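Here the complex is missing a single protein chain, while all its other protein chains stay put.
Chain naming follows the written order as A and B, and within any one chain the residues start at number 1.
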Amino acid sequence: MTAIVNRTRALLGPEMAGPGFALLAVLIFFGLGSPQFLSRATFGSVAFQLPELGLLTLAMLLPVLTGGLNLAITFTANIAGLTLAWVLQQNGGVDAGPVAFLLGSLLAIGAGALSGVVMGLVIAYTRAHPILVSLSMMIFLRGLGEFLTRGGDVSGFPSFLQPLGHGSILGFPVPLIVFIGCVAIWHLLLTRMKLGFNTYMIGSNIEAVRYSGINTRKVLVLVYTLSGAMCAVAGIVMLARFNSVRVGHGESYLLITVLACFLGGVNPFGGFGRVIPVFVALVVLQLLASGLNLMGANQHLATAVWGILLIAVMILRFAAGRIKFLKRKKG
Amino acid sequence: MESSPEPLLSLRNINMTFGGVKALKNVSFDVLPGEVHCLAGENGSGKSTLIKIITGVYRPQPGAVIEYDGQAYSHMSPVTAQSSGIQVIWQDLALFPEMTVAENIAFQTVLGRWPRLVNYNSLRKTAARALARLGVKLDVDLPLKDYPIAQRQIVAIARALVGEAKLVFMDEPTASLTQSETDHLLEIVRTLSTSGVAVVFVSHRLAEVLEISTRLTVLRDGALVGVYPTSGMTQSRITELMTGKTFDQTIRARDVSGNPVVLEVEGLSRPGQFEDISFTVRRGETLGITGLLGAGRTELALSLFGMLKPRSGAIRLEGKPMHFSSNRDAVAAGVAYLSEDRLSLGLIQPQSIADNLVIASLDRIISRGLLSDSRKRDLVAQWIADLGVKIGKQDDAISTLSGGNQQRVAIAKWLATDPRLLILDAPTVGVDVGARAGIFDIVAKLADSGLAIILISDEVPEVYFHADRVLHMAKGRIANWFTPRDCQLQDIEAAVYA
Partner (left out) sequence: MRKVVQSHATEFALLAVIAIISLFLSIITDRFFSLGNAFDLLNTSSVNIIFAVGLLVVLIAGGIDISFAVAASVVQYVTAILLGWMGGGSWLSGLLIAGGLGILLGAVNAFLIHKFRIISIVATIATFNIYFGLLMFFTRGVSIYNLPDWLTSRVILFEHEMADGSWIEITLPVLVMMICVVATWAFITRTTTGRQLYAFGDNPEGARRFGINIGAMQFIAFGWLGLMAGIGGLIQAHYAQEVVPNALYGRELDVLAAVVLGGARLGGGKGSVLGCVLGVLLISITQNGLNLAGVSPYAFKMIVGAIILVAITLSNTRIERLLPFMRQDGGRT
């Protein structure tokens, strides 16, 4: 039994305390407060809303672990969506076939990765602060997208894309399956692969990692490339969900993804943080939104409550640290 | 004692506990006006805790008596300590690199609760006056970051003078200075002392302790060992007092000239840093390299490790010429380099013991294409046992270990890469005197197992007692070769400090 507990603890890590506690609190609060909360409908809506924010959060997570940030995620997703939309339209718009979709998706992921490569190269070779590099990339991509679309929507996609945005397989929404797949990949990357290992190490002290004979520049470039590619996946899912692409779509998610990372116990300075607690944090955020929705509030109130939740978790962490410290002092 | 003047500072019955551990046990400490007093002890002996109590950063447990300049206190506060003339020059200097030299020196004048206008003219004058008192000329309008560490040290001392200091604490002030800079600093300390300022010198460099101070207070494990006059003290006696152990050192040097050559360096140059360096290291040999800070030792080591590119000359490993374009090539070729700066370059302090140990040899813990946690644990456990590292859990942060144990992990990290040549750059920096012997036991074992080792140290006795041959570098060139079996320690020291 203790072995199982230890194994679970090893899998989840100390980061789990915050989001786990928040999950419990949200379930109990809304479960008691609203009879419809613990229902299929709530979980259905969470399951459909989770993936967009979730995929973008995964894109944010890797740079945050290296002690950076990628502020260009939402517009990278838009540009990737535009790439796919362009390929589909070149191949007949609503009549485009699955081959065009596959080709377009590959190109979209390539476009996302390219934005990551550029940021990664600048960050790795000039040591410019990632916040600035990704910020200027964000401003550039926003401009590029608005230039290409003149601020309008791009729509008219083949109908076989519908299920990707709205369909279910065995009762599981397709976007959720895509998201969980990506969570699994990220988990594997961070726990079982050299790149993931070095990502954490770089987050704590990049120079010491370089002195250990590791190509830190390559790691940084790969981290931002993967981040860009994950944005593209988010962009493709968003295209299917809304059946259109508009530059600025999902813009409001930008800072929420950072919030979700911190809520999931990721160290703001980098070096520490796991995928699963971040996943739980995302579920908590969506449950909160759905619960508040049931009680008649809108998304904006949910946004505010998300902010309050982050502060509450940080204060609890602070208090827990204090109590530990005092205990040690006494003992 | 009867003729000695009233102490400027007198502490009695000082106790301090952190997290259940007694950091200071009933310690007393006196400083006489104008004396140079040395506070010696290993890391964790309570030296810095004591300084922090005197300067008001910590509060001692009730019952403490602090008398300073004729007044009694139960505890100090940073403000009272500073305003009554107690100044500290911290090891990290606590300076402000982006601000000008003038502002750094005359920083006191911008303190205070309520905003006032800054008078830059008087600021500059104050700074210039303080520097003049030390006999130093610096451009006070330049930002401090434009000056090297030695000058920053002087700025920190000048700042202490502005505060009308009566008592100055210097925490490891010579740790990053070259010999001539150290000499200059010691000169300044003497100037201060003759002008009536008492200086308490905290240093692990025993030679300086003997040279500069008149009295010596030794702490061990948070308790007072004793107060001694420095005249008649020897380095080994101080070491004994600090560690409570006796060390009899024997020369390890052996003749390994029959072994095959591992590393051959020929005419290696990097203008401005080192020139025309040629030597060989054989299997099982420990080559000592010594010389003053700035002699080009670390730059030479980094060139052998592929992190700096030599302008000319050749490096051959087991006869094959090597052209490293990065340290990855060097590691692949079997070269390992233990950094002199363990805290910021050698180990990744916040991360776990296990991760620090495997970072350079991740390929060894891969099974079926993925990193294996169980392989990692086995590998770590094996090295921990082999090198006798004392740890709690493998997942604890490396920063929770003592300096000696951290250094063992750092050595293990490189041994795990299965090197042919191990370069140890200042392996005992920040390691307690008592734990150093353990590190050298490991080095000896490694050499016996056939590893070629380069041991770099600016502490001449270390290379004298532990290396087979000693290379003395000065101003980037090979100045002398010594064979410890055929010379005295004093011969090398005389050459190095000439």
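To be clear about the criterion, a contact is a pair of C-beta atoms (placed from the backbone, for glycine too) under 8 Å apart; a residue touches a chain by one contact, two chains touch by 3 or more.
Note that the structure is a prediction, hence the values are computed from the model and not measured.
Colleague: Looking at the whole complex, which of A:Leu239, A:Val258 or A:Leu287 touches the chain that is not displayed?
Modeller: Checking the options A:Leu239, A:Val258 or A:Leu287, the one contacting the hidden chain is A:Val258.
Colleague: Would you indicate which residue among B:Glu240, B:Glu318 or B:Asp341 is in contact with the undisplayed chain?
Modeller: Once the missing chain is taken into account, the touching residue is B:Asp341.
Colleague: With respect to the chain omitted from the figure, which of B:Tyr73, B:Trp90, B:Tyr228 or B:Phe465 is a touching residue?
Modeller: Residue touching the absent chain, from the options given: B:Trp90.
Colleague: Among A:Leu71, A:Ala100 or A:Val183, which residue is in touch with the absent chain?
Modeller: In the full complex, the listed residue that touches the missing chain is A:Leu71.
Colleague: Quick one: say which of A:Val46, A:Leu62 or A:Val122 touches the chain that got left out.
Modeller: Considering all chains, including the one not shown, the answer is A:Val122.
Colleague: Residue-wise, where is chain A in contact with the chain that is not depicted?
Modeller: Residue positions of chain A that touch the missing chain: 71, 122, 125-129, 131-133, 135-144, 146-147, 150-151, 207, 210-211, 251, 255-256, 258-259, 262, 268-269, 297-298, 300-308, 310-311, 314-315, 318.
Colleague: Take the complete complex as the reference. Which residues in chain B touch the chain that isn't displayed?
Modeller: So the residues of chain B touching the unseen chain are 55, 57, 78-79, 82, 88, 90, 92-99, 103, 107, 109-113, 115-118, 141-143, 272-273, 298-299, 302, 307-309, 326, 341, 345.
As a working rule, only the chains that are shown with their structure count from here on.
Colleague: Spell out the part of chain A that touches chain B in their complex, as residue ranges.
Modeller: 188, 191-194, 197-198, 200-201, 204-205, 207-215, 271-272, 328-331
Colleague: What part of chain B is in contact with chain A in the complex they form?
Modeller: 17-20, 307, 326-328, 330-331, 337, 339, 344-351, 355, 359-360, 362, 366, 370-371, 413, 417
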